[in-house]
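Here the complex is missing a single protein chain, while all its other protein chains stay put.
Letters are used for the chains, namely A, B, C, D and E, taken in the order the chains are written, and counting of residues starts over at 1 for each.
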Amino acid sequence: MSVSLHSILPKQLYTGRKRRVMRALYAGRFQPFHLGHLEILKKILTEHYEVVILVGSAQLSHTLENPFTAGERIQMITETIDEEKISKRVYIIPIDDINRHSVWVTHVESLTPSFDVVFSNEPLTVRLFKEAGHAVKQTELMNRSKWSGTEIRRRMLNDEAWEECVPSSVARVIKEIDGVSRIKELSESDKIK
Amino acid sequence: MSVSLHSILPKQLYTGRKRRVMRALYAGRFQPFHLGHLEILKKILTEHYEVVILVGSAQLSHTLENPFTAGERIQMITETIDEEKISKRVYIIPIDDINRHSVWVTHVESLTPSFDVVFSNEPLTVRLFKEAGHAVKQTELMNRSKWSGTEIRRRMLNDEAWEECVPSSVARVIKEIDGVSRIKELSESDKIK
Amino acid sequence: MSVSLHSILPKQLYTGRKRRVMRALYAGRFQPFHLGHLEILKKILTEHYEVVILVGSAQLSHTLENPFTAGERIQMITETIDEEKISKRVYIIPIDDINRHSVWVTHVESLTPSFDVVFSNEPLTVRLFKEAGHAVKQTELMNRSKWSGTEIRRRMLNDEAWEECVPSSVARVIKEIDGVSRIKELSESDKIK
Amino acid sequence: MSVSLHSILPKQLYTGRKRRVMRALYAGRFQPFHLGHLEILKKILTEHYEVVILVGSAQLSHTLENPFTAGERIQMITETIDEEKISKRVYIIPIDDINRHSVWVTHVESLTPSFDVVFSNEPLTVRLFKEAGHAVKQTELMNRSKWSGTEIRRRMLNDEAWEECVPSSVARVIKEIDGVSRIKELSESDKIK
Amino acid sequence: MSVSLHSILPKQLYTGRKRRVMRALYAGRFQPFHLGHLEILKKILTEHYEVVILVGSAQLSHTLENPFTAGERIQMITETIDEEKISKRVYIIPIDDINRHSVWVTHVESLTPSFDVVFSNEPLTVRLFKEAGHAVKQTELMNRSKWSGTEIRRRMLNDEAWEECVPSSVARVIKEIDGVSRIKELSESDKIK
Partner (left out) sequence: MSVSLHSILPKQLYTGRKRRVMRALYAGRFQPFHLGHLEILKKILTEHYEVVILVGSAQLSHTLENPFTAGERIQMITETIDEEKISKRVYIIPIDDINRHSVWVTHVESLTPSFDVVFSNEPLTVRLFKEAGHAVKQTELMNRSKWSGTEIRRRMLNDEAWEECVPSSVARVIKEIDGVSRIKELSESDKIK
């Protein structure tokens, strides 16, 4: 899994202006960044020279659905792509939700370098980019019994094996920030109120 | 100027956890990214393994002081560091101003990977990071008659030579987005009102 | 249904200052504007010289509950009142929700021309205007099996007849913006996550 | 000046879809709405079937530059166009500034019915609509010694004749809300601090 | 219950700098302030010289979960502590939720006098203060069949005895603002939609 992807990419793409035509945007919340995300990222990189990873809902953290801060998620991704030796071709941009879907795509465009195609599985994201005239490709869902944020957070809550669902760098970051305790404590909210 | 900096960096730093200790934050508005910024960035990279470039006042654009969007500024930086072959070790994070200085550093921390030292010349930025307990280094001001955002924007307005103040990639981006016309048209605001 | 309402209105009301006393505010979300809304609007116009239509939750769009942008809803209303020949006496003001109910009425007052009575069926809207000292009238709910936003959106999702629930201008606008596809795509959100 | 403009407009324009092609957007702050604005509005209506008046900086009021609330400005405009018998063909939409110029046009589009051409004299507004691909026409500045918001507010502060610069309905509204006292009291701010 | 607590407090604590070391923060939403809150407040005051009451979710009001404005809640508390003769040692600070949990504690710190320990029962509040390095004590839940906001609001809705759950001053304030009618009217929202 630590093979460099540089060799896979056709040489002729990396020539001046052409390269920009080959930049993809990959949008997700990455709560946390798991092996399914990594697979998709690597696939995208076989066909596009660069990828802008959009870390969505950047303002959210410390909830059961969104336990990690954008900074923590970015740390997970940077350590993983560094280990995978693909960091040179990846940009990572945190983007807040805004309470106005109708301007969200323009908001994204104003905070990212230009891109040519969008990868996402979230129906709202897909629809908004389509209505704004972007090419959108839905990403394949793979191995959902393990590679799913919901499943991983469920395992953390129930002391089941979650490390096998994420890259080793991500497991390390989550341990350093004491992420499992955080999720467990937050789950108490539903019991009192 | 297009020499890779990888050779300069002592090997032993790039070993697991150690590496994280050597990450620097470099904060600026980059309106536009000029040769002075590039010099500082390269200096920082000789002493730190990675740099997080904080593109500040990310929400601002289309004013005389802040003509370019965060996305345009990120495009300027990504094309430059790619040409300079230092992109592998650079992260670029856009950060909005928030109207509450007292929480700004915490806001930055929640949107970036961890960092060990901050580089900035802006007194407010310096003060806020210091009060929050961060190590802060002021960057050296070099060649101010050319390498200054104010000076470059002034030259653009007056049809003087501005291309010599910025990396060639930046000049190319500014031409593509018709940046000089934008600045000239915005300057009309002061005349009417 | 395309009869002008001007003849119905007593002449003596339309004399200078008096007229202002007869302005009503009609608040709703209009997702979409349907025949029930049109009936109420026409009834209000028989007793008040002018109506300010408040298009509430203006910031919302692209959700199952709130599929249409404020602009699209305003377009639906303007084309309908034009066809009905009542546009001269109707103002349309979009108003965002604000996350502070206690100042919402003051917020509305600062964005609309003055008004004398409020028409609404939404309990929160009714309560807030009452506490602020406004006269409030609840609108009659008519023909709820057809004239209800919830019902119309349900029909769109299930390919049932929805056109008969809205003015023909509204049906035309919804087709132009491809509104039914939008709702169907957004409904996918519940399935993945 | 109180002649209906309906007769001026070529009949063939008002036929179904065609009509929408002829809608203009007229953007301004209207602090206050003066005779220059009215002249421009009437000119636009000779060539376009409908006008959407964008009341900009809607959130501002109670400052020397922006003394009137959006609601008060809308009241000024509605009373004037009613007197001028052109209300049937005019929509009035208040729009807040947002601290992100790069998404402002999309924001406007999501809150207004569709439009085909923009009229404005404000360089930033002109530039933003142009960059977003809209047709923009600059409005002619007429009779600036009287028909200018700055001049009118100056006259109010100095007890000079300001009523001759605005439609009589506007003068009436300003008197009702005690607008001149408001401006005078606010001007005290500069003296203390 | 109206005994002054001053006598209970060890004298030596109230001497210059020492005193500041003994300030506690007590966080809650207080919808409404009930006898359980009062018991906790009095307990805290036996061990700390001063208490800062944080009135959380200050922006919320007029919902079934959060019926009262921050001002109304502050009025409830001030009248109660005045009757209890403990007002001298209590500060009351309203704090809005912010949609960014990661900066919330810093936000609180920037709006309150310094404090040494935090009392709360809300898991998210507890977690956030802990992660920020504060000492946190969970408050004991007492007499939950009566002393609970949820229970009190339920009783109000169903015309059951709620006055016995709150200090008499609070009951008086709620009657003055017609609080029970407000809750009942808001409960209609679920029925229509």
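One rule holds in what follows: a residue touches a chain if its C-beta (ideal position, glycine included) is under 8 Å from a C-beta of that chain, and two chains touch if they have at least 3 such contacts.
Remember, it's a predicted structure, so these values are computed and weren't measured experimentally.
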Which displayed chains the hidden chain touches across the whole complex: B, C, D, E
Selected residue (touches chain absent from view) among C:31, C:87, C:102 or C:121: C:102
Residue in contact with the excluded chain [from E:46, E:110 or E:181]: E:110
Where the missing chain touches subunit E, by residue: 58, 61, 69-71, 74-75, 78, 87-88, 91-94, 109-114
Residues belonging to subunit D that touch the chain removed from view: 59-63, 69, 71, 182, 185-189, 192-193
Subunit B, residues in touch with the chain not shown (by the definition above): 99-102, 121-124, 126-128, 131, 141, 150
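Keep this in mind: only the chains that are shown with their structure count from here on.
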Rotation, 0 to 180 degrees and nearest 5, that superposes subunit C on copy subunit E via CA atoms: 120
Pair exhibiting more inter-chain C-beta contacts, A-D or A-C: A-C
Distance between the centres, which are taken as Cα means, of subunit E and subunit A, whole angstrom: 40
Euclidean distance of C-alpha centroids - subunit C vs subunit D, Å: 25
In subunit C, residues with contacts to at least two other chains: 61, 69, 71
Graph class of chain-chain contacts, one of line, ring, star, complete, other: other
Those chain pairs that satisfy the touch definition: A-B, A-C, A-D, A-E, B-D, B-E, C-D, C-E
